[in-house]
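One protein chain is absent from this view; the other protein chains keep their places.
Order of writing sets the chain letters: A and B. Residues in each chain are counted from 1.
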Amino acid sequence: MPERKIRVMVAKPGLDGHDRGARILARCFRDAGFEVVYTGCHQTPEQIAAAAIQEDVDLIGLSCLSGAHRVLFPKVVELLREKDAADITVIGGGIIPEQDFSMLYDAGIKAIFTPGASLDSIVEWIKTNIKPD
Amino acid sequence: MYFSKEMQDASLKLTRKWEDEVQKTLKNNPDQKTRFSTVSDKEIKRLYTPEDIKDIKFAEDISVPGEFPYLRGNQVTGYRGRYWTFRMFSGMGSAQDTNQRWKMLLREGQTGLSTAFDFPTLMGYDSDSPKALGEVGKCGVAIDTLEDFLVLIEGIPLDQVTTSMTINPPATVLWAMYCAAADIKGVPLSQIGGTIQNDMLKEFIAQKTFMCPPGPSIKLISDTVEFGTKFVPNWNTISISGYHIREAGATAIQELAFTIRDGIEYVEDVIRRKKMNVDDFAPRLSFFFNSHIDFFEEICKLRAARRIWAKIMRDRFHAQNPRSMWLRFHTQTAGCSLAAQQPYNNVIRTTVEGLAAVLGGTQSLHTNSLDEVFCLPSEHAAEIALRTQQVLAEETGVANTIDPLAGSYFIEKLTNEIEEGAWDYINKIDAMGGMIAAIEKGFPQMEIAESAYKFQAQLEKGEKIMVGVNKYLSNQPYPIPLVEIDEKVGEEQIKRLQNVRRKRDNKAVKKSLDDIRNACKKGDNVMPHCIEAVKNLATLQEICDVYRDVYGEYKDPGLY
Partner (left out) sequence: MDSTIKKICEGDVRTASRLIRDIEDKRPDANTKIKKLYAHTGKSFIIGITGAPGAGKSTLTDALITEFRKLNKTVGVLAVDPTSPFSGGAILGDRIRMQRHAEDSGVFVRSLATRGALGGLSQAAGNAIHVMEAMGKDIIIVETVGIGQQEIDIINHAHSVVVVLVPGMGDEIQTMKAGLMEIADIFVINKANRAGAGQLQTELSTMLNLSPQTADGWKPPIVAVGDAFEPATFSENTAELAQTIEEHHLYLKQSGKLTERMHRKAMTEIKDALSSCLMEPLLHSLITSGELEKLSEKIKNRKSDPYTAAEEITEKFFQKRRGK
């Protein structure tokens, strides 16, 4: 049976428009052989969760540089749970101080990548941890 | 630049001799890498000689300060009369928090104010909008109504300090608040000074803080230019910005080219729409550049910028007033050059970048704080950053003489090359029908994305180095205190806003919003109506909703 293609979503919750990292990541994921749904900037958690389910992605990568991650990242996970889609893995990136890590992990964010994380390390993480059945 | 045939011969002879020596040496001692390039990936030669600048004519291409093409600066006395403005961008939490930080900075020798707003304010949403969830006060100060604004400027002498406001889609509203506040404080509009960023094109291109489509966005900008020219003559109504273009991943040439081309677009619109004479408003246009880590490239970029703008003003717009030809600019050191790893190194990066800005002849400077990769600057980090500028100005002696690097073979050659690169882009965008057409095609956006991706790939391969990031790594922790904005700030801001809504005269608000709506529909200048509306305590979002309603909303097209 052919292996499943990994489908990921790169999403930007919140109002900041700093999409340099998100766009580089989307391109890097494509080059790693993933199918990447990109939402564009200024998305609400509701829009992100709904789109992720419609697209049947295995993973959502959230990017936020405005400091609103403490509220918005957990909200996305919560909405996925409500919609019976807790199996969609959520990871996060952007300007996230270390002191917020544990709070985000507790909220169900599976990994956090901050500035300086290499693209390879992110792709590797996905390949290791995402095995769609 | 040669003064005689003999000089040229002697120079060429020596250069050839040196080239032979290089080849011999390389056999046993090869270079560390095969290609040497700037952070923008522009290739740099091992040596520059008189041959590189042989076609330069001093009087036409370089000249003296205060003379066309203003390569060496606009001011004839340089920094001797006064240094650049020490202008630290700051804003956080509530209006009161920010007011306190401002007073600290002024006490410590800052000479101009610069406001950072939070994202809801930047995007034209009130603090209690669902869109503002989690964002209030986070990246800057939250301003909903004139009441907040009055708290913000409490105790600040508006007739003495100039204030820069980094605000784009709702620029008309925030500027209206400033004008209204001045009015309330009894300071005539003719005596206030400052800058609103008010540059929407770079938002579509790079920073993505947008509200309405490009057409109406530019109309609102032209409204401010017209209003400023008539009533607020010391105000810079647009700060044409390359900073964010660079931060999005552009090269130095792209930053320069897209910024200048944006400037052309604004000038054309004001002339066409407002039937104004270029010399009436061009002297109040200001610019805003990035100072990145590649020292010489940045100096040359800033020098080239002045020369290009002067040529455009003279040849394309036939400006007569020399002040129209002056490219006056603020500079900020590059946030994207900073690293989260070993954050104290950021002080060194910022120092080098600040120095480049000064050698490039900036009129105003923000130096980043070492903790800006994590959060808003702490008071201590902001102070170090301000002190960095003061050391540059007072101790290093770099401000003693004007444009000290002029005449260097390398500097002049690189300045020329950057200028040529920029013209290529400007001509290309002209051929597309202007910047709005180019944006619709996604041209500048895609060029920047390409450069950003290329740089990231070079970093991953180790072709470009960031200390602490991909070389000289360290596991040692570098604890630095981080500023955290309490979620309570948002709650309290919402309470204040709702209070204002309760006590104001809603009839008057509705009337003034209707006036703005009518002005939008008729194509009239919105500024007088905005001032009236904010005085009646209309909220930021209420006014922006009128714009969104009449002009439509622009959404991220997310081009690839």
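Convention: a contact is a pair of C-beta atoms (placed from the backbone, for glycine too) under 8 Å apart; a residue touches a chain by one contact, two chains touch by 3 or more.
What you are looking at is a predicted structure, and each value in this text was computed from that prediction instead of being measured.
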item	value
Per the touch definition above, residue among A:17, A:40 or A:61 touching the missing chain	A:40
In subunit B, positions touching the absent partner	213-215, 433, 440-442, 551-560
Touching residues (missing chain, whole complex) on subunit A	1-2, 4-5, 7, 26-27, 29-40, 43-44, 46-48, 50-51, 53-56, 83-85
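Operating definition for what follows: only the chains that are shown with their structure count from here on.
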item	value
List of subunit A residues in touch with subunit B within their complex	14-20, 23-24, 26-28, 38-42, 44, 66-72, 75, 95, 97, 99, 114-116, 118-120
Footprint of subunit A on subunit B - complex, ascending	119-120, 122-123, 125, 130-135, 138-139, 203, 207-210, 247-249, 336, 339-341, 373-375, 449, 452-453, 456, 460, 466, 469-470, 482, 484-485, 487, 555-558, 560
